[in-house]
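With one protein chain withheld, the remaining protein chains of the complex are depicted in position.
The block that comes next holds chain A.
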Amino acid sequence: MAYYIAKRLLAAIPVLFGLTIIVFLIMAMIPGDPATAILGSYATPENVAKLNRDLGLDKTLFEQYVIWIGNLIHGDLGRSYTLNRPVLDEVLERFSATLILSGTSLVLCSVLGLLAGIISAVRQYGWADKAITLIVLIGISTPSFWLGLLLILIFAVNLKLFPASGMYAIYGGGDLADLIHHLTLPALTLSIVATGVIARLTRTAMLEVLRQDYIRTARAKGLSESKVIYKHAFKAALVNVVPVIGIQAGFVIGGAVYIETVFQWPGIGSMLVTAISTRDLLLVQGGVLIVASAYVLFNLLADVVQTILDPRLR
């Protein structure tokens, strides 16, 4: 197992390396440059040239990349010129906020999705199944940023039950209760699509398994229905669901880009949006690197869990 994990991690390195080159090239290809973004109306060719020189952007793209990679090996991601602070500090701070949000969402969508899928499968064509299928369909089709605004309108503006934005109260607060209070709406919003996907898949996988002979045997042995469902059927179905949860983890982190903007969650998604529009190359580069690494890790984790669940894959 350790060998397998090490192999997978090593294989990720060229992927991440290639990714940094692509990001560098894309950022170089999109028109507009940081100096123009900073100077705005005052961007005369003269001012732009001077600012580029001060920012170290007058070097060729290749030179800039080599410098960046050289620093990366020393654990230095450079300095963001729009935020005037080290990229690493900013990225780590932002990423921990994103992890809290997307981690909670992932747990939420896994639990809700699996439960809904199991109930649907067990009560196939019953009213519970129909209701869940309908809700799941609505969940999958709802644009999440719109749902976020709707939840803010209902629960923050009208009912005043939850805060409209932010991660902690602006004065006082700062404890776990405060965090959960702020986390509720964005985490719910972010998990809604993934919940739908997982519920649908769990339903299909469970139905498949429930038709198997060994389930009939288990029932014939006189096992209680809950034992049949959870010990026998669910475990087998989970093998097919876990990789999808891994993929959903990627989507949840990607979806965080909108949700973080809507809820002003200080995460890496909203940081990337700003960094791209201000052409803050090093910040984009650092942000993408960390998101991509997380994506690779989540998928690896899902594969490892799958291997543990299904001895045939070992």
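In the analysis below, a contact is a pair of C-beta atoms (placed from the backbone, for glycine too) under 8 Å apart; a residue touches a chain by one contact, two chains touch by 3 or more; residues count from 1.
One rule holds for everything that comes next: contacts and distances are computed from a predicted model.
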Original post:
For the complex's missing chain, which UniProt name, "Nicotinate dehydrogenase subunit A", "Glutamyl-tRNA(Gln) amidotransferase subunit A", "ABC transporter substrate-binding protein" or "NADH-quinone oxidoreductase subunit J"?
Top reply: "ABC transporter substrate-binding protein"
Subject >> Per the touch definition above, residue among A:Leu9, A:Ile67, A:Leu153 or A:Leu313 touching the missing chain >> reply: A:Leu153
**OP:** Determine which one of A:Phe24, A:Trp68, A:Phe95 or A:Phe263 touches the chain that has been left out.
**Re:** A:Phe263
**OP:** With the full complex in mind, choose from A:Val23, A:Leu77, A:Leu108 or A:Val228 the residue touching the hidden chain.
**Re:** A:Leu108
Subject >> Omitted-chain contact residue, chosen from A:Thr44, A:Gln124 or A:Thr217 >> reply: A:Thr44
Original post:
Which parts of chain A are in contact with the chain that was left out?
Top reply: 30-33, 35-47, 50-51, 54-55, 79, 81-85, 90, 93-94, 97, 107-108, 111, 114-115, 149, 152-153, 156-157, 160-173, 177, 180-181, 184, 261-264, 266, 270-271, 274, 277, 279
